[in-house]
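Submitted below is the structure of interest, expressed as C-alpha cells.
A protein chain is absent from this complex, but the other protein chains hold their places.
Chain lettering (A and B) follows the sequence in which the chains are written, and residue indices restart at 1 in each chain.
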Amino acid sequence: MKKKINQRLQIISYVVLTLGAITMVLPFLWMISTSLKSLGEVFVFPPTFFGEEIVWGNYPKVADRFPFGLFFLNSLKISFIVVFVQLFTSALAGFAFARLKFPFRDTLFALYLATLMIPYHITLVPIFVIMRYFGWIDTHYSLIIPSLVSAFGTFLMRQFFLTIPKELEDAARIDGCTPFGIFWRIFLPLSKPALATLGVFIFMGTWNDFIRPLIFINSISKMTIPLGLSAMQGMYSTDWPVLMAGSMISILPVLVVFIFAQEYFVRGITLSGLKG
Amino acid sequence: MKKLMLVILVIFGILVLNSLAMSADKVTLQFMGWEASPFETSITEQSLEQFMKENPDIKVEYTPVSGEYPAKLLTMIAGDAAPDVFFIASDSYRSFQKRGVLLNLTEYFNKEMDIDEFIPLAQDKMLINGEIYGVSSCDVSPVLFYNKKLFDEAGLPYPPNDPEKAWPWDKFVDVAKQLTVKKNGKTVQYGVSGFTIEWVSAFSAMVKSNGGRVFNEDYTELLLDSPEAKEALVEIKNLQRVYGVSPLVIANVQQGGISSTQMLQTGRLAMLVDGSWTLQQLAEMDFPLGIGVLPKFKEPVTIGQAHLYSAWIKTKHPDEAWKLIKFVSSREYQTKLVRTGIWLPNRMDMYEEENLANWMNPDVYPDDFGNMVKYFTNYAELWVAVKVPSEAWSIINEELGNFFVTDQSIDTVISRMKKRVDPILNK
Partner (left out) sequence: MYSDYFWAALFLLPNLLGFLVFILGPVIASFGLSFTSWDLLTPIKWAGLENYKTLISDQVFWKVFWNTIYFTVGTVPVGIILSLFLAIALNQKIKGIKIFRAVYFLPVISSTVAVAIVWQWLYNPEFGLLNYLLNLVGIDGPNWLAGITWAMPAVIIASVWRGIGFNMLLFLAGLQGIPETYYEAAKIDGANWWVLFKNITIPLLSPTTFFVVVISIINSFQVFDQIYVMTGGGPARSTSVLVHYLYQNAFQYFKMGYASAIGYVLFFLVFTVTLIQLKRAKNWVFY
C-alpha cells in the first residue's frame, strides 16, 4: 500500500514537473525559432516552428551594429571586480562586527541592518550627483565604485562568522596570532561556502543590473549586456528575428557558465535560504 | 597569499589602465543624434567622412542613440558628459535653451548663413527672441501614404495630392470604410491608421483644420476645450471605436508588434498617416505606394517641423562645433538626404519649380509629387509643440493617449488636461 502511494505520488510529481519544465523552456525554444526566420515569415498565422529556410543572417546583423562581444566583456569585467572587492570588504567588516570589540559596535551594525530595508532606488539620485562630481558619468567607475560595499554582504558574513567556534580563535590568540592572522588563516578558509553563496548573489545581481547602467552609461562602447539589449530593442522595435537573435546572444554566455557552475549556484541559493 | 596579491595587482592594473584617457592633438567632436533609419545613419557617416577630409584637424565621432532621446541628452548634460554637437527635437529646443545649456550661435549664423533663405516656419522655429541656438536640419510633415493596389482592387479613386482637392472628412471616412475588410469576425484589412501616433501629431493638424486651435495666440492657454477641437478629436477616436476602420494602436511607443509600414506593405492597411520621413522606408519596400494630402474638416492643414542642430554650451571647441553644424545644415548635405525621401527641404528656393528636379529623386518620389509641394509651403503650420514647455506637451499626449485608448469621455479628459496644462503654460 505504501509503495503504491509512493509510486503514484512519484508519477504525479513527474508529470507536474515535466509540464512545468515545458513551460519554462518553451519561450526559449520560440526565441531560437524566431531568430532563424526572415522577417516576412514571422508575421504568419498560424505560427510555424521553422520558416521556409533557416536564416542565420540575423545573428551577424545584430553583432554588426551592436558589439555584443564588447558588452559581454564589459559585463564580465564589472561583475568580476564588484564580486571580488565586495566579498573582501564584506568579509573584513563582517569579521569586525562578529569578533572584535569596539564602541558602538552593535548600534552601528543595527544601522547597517536598517538600510537593508531601504529600496536602493532611493539612492540613485544622490549617487548620480556624486558620480557627476567625480566626472564618472558614462564610465565604468559609476557602475563599480558604488557597489564595492554592501550592507547585505556584511550582514551575511557577520552571521556566518558568529557560527565559528570561539575555541579556534582562542587557541590562535594564545599562540600570539594577530586578529588579521586569525581572520586570514582561520576564518576565511572556513567560510568558503558562505563566500561562494554571497559571490553568486553578487554576481547575478551585478550581471543582470539594468537600471544603473541605464542611468549612468551613454556610449555604446561602455554598455553592459542588459543595456545593450535594450538599446537594440529601441532600434529594431518590431524586427523580431533580429531582436530574438540579440536576446539569444545575450543569454548564451550565462547559460554556458551556468551549466558548468550549476552546483555553485544551487548551493549558494540553498545555503542562503537555510541561513535566512 | 601570492595568488591573492597577483589578483589584486591585476585588478588594480585594469583600473589604472582604464583611467588613462586617450589624448589627441586633433580636435574630436562628439556628435549625437537619433537614428531614423540605418540608411540615414550610413549616409550621415559617409558625409561625415567627407567633412573630415575637408577639415583635417577635426575628428567627428557620431553616435546614433535609440530610446528616450531628450531624457538621454538631458541626463548627459546634467552629468557633465554631453556631446559637442547634437540633434535636438523641435519640441525640446526651447526647453533646453531655457535651461541655458545650448551654445548661442547667433554671431556665427549671421556671419555665414542667411535666415531669409529658410521657409517661414523654419525661421519661426529657430529664432528665440531674435537669437539662434540651433539650425534647422530640414522639414517634415504628416502626410497620407496609401497602397495603390488596394484602391485599384476596390475600384476607388486615389486620395488627392493637391491640397486644394483634399477630401472632406466624411468622404474620407466613407472610403476608409469601403477599404476595411472583415473575415470570420476578424478584421483582415484596415482602412486607415496613424491619426493617434504621438510623434506624428496629426491631431493638431485636424484640430486646426476644423477651425479650432490647440493653444491661444501667446501660448498661455489650452484651447482644446472648444467644440471644434473636441469634434476633431472625437472623430479621430471614432475611426477606431465607431467606424472600425482603424486598428487599436497605442498612442505612444509599444504597438501591437507589427509596424504600420509592414501592414501597409502587406495589404493589411490601405492608408497610413505618418511623417513624411517614412517615405524613405516605404520607397524601399516593394509595393505600389501613393502619397496624398491629409483629409480636411474645413481647411486643408498639415504641420511642419524638424530637428535642429545645436551645440553644448560647455563645449571645449565652439568654433569647430559651428563648422560641423554649418556642414550638416548645408544645402548639399540636406539635398543628399532629401533625395532618399527621409527629409523635405527647408530652403525657399529648393521649392521653386526649376529646382525640384535636384532633389525629387524619381526612384523615391512619385511623378506627380510636384502637385504636393505647395502643401508644405502654403498649407503647413509650425507644430504647436515647439512653442510650449516639454512638460505641458507630454501631459497633452498622455491625456490624449488616455482618451484614445480608454472609455473616458472627451469632456472629462480635456478638462483634466486643461487643469494640468494651463498652470504650466503660465509659469
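Quick note on the criterion: contacts are C-beta pairs under 8 Å (C-beta built on N, C-alpha and C of every residue); 3 or more make two chains touch, one makes a residue touch a chain.
All values reported here derive from a predicted model rather than from experimental measurement.
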Looking at the whole complex, which of B:A81, B:V101 or B:V386 touches the chain that is not displayed?
-> B:V101
If you put the missing chain back, which residues of chain B would it touch?
-> 68, 71, 74-75, 77-78, 99-101, 248, 250, 252-258, 391, 398, 401-402, 405-406, 416
Tell me, which residues in chain A touch the chain that this view leaves out?
-> 2, 5, 9-10, 12-14, 16-17, 20-21, 23-28, 30-31, 34, 42-47, 89-90, 92-93, 95-97, 100-103, 105, 108, 111-112, 115, 117-119, 121-130, 145-146, 148-149, 151, 154, 178-180, 183, 204, 207-208, 210-211, 214-215, 225-227, 229-230, 233, 240, 243-244, 246-247, 250-251, 254-255, 258-259, 262, 265-266, 269-274, 276
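In the analysis below, only the chains that are shown with their structure count from here on.
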Round to the nearest whole Å and give the separation of the Cα centres of chain A and chain B.
-> 39
Chain B touches which residues of chain A in the complex?
-> 43, 65, 77, 81, 84-85, 128, 131-132, 135, 137-140, 215-216, 218-220, 230-235, 237-238, 240
Chain B to chain A touching residues, read off their complex | 7, 11, 14-15, 18, 35, 38, 63, 65-67, 72, 75-76, 78-81, 255, 257-259, 262, 266
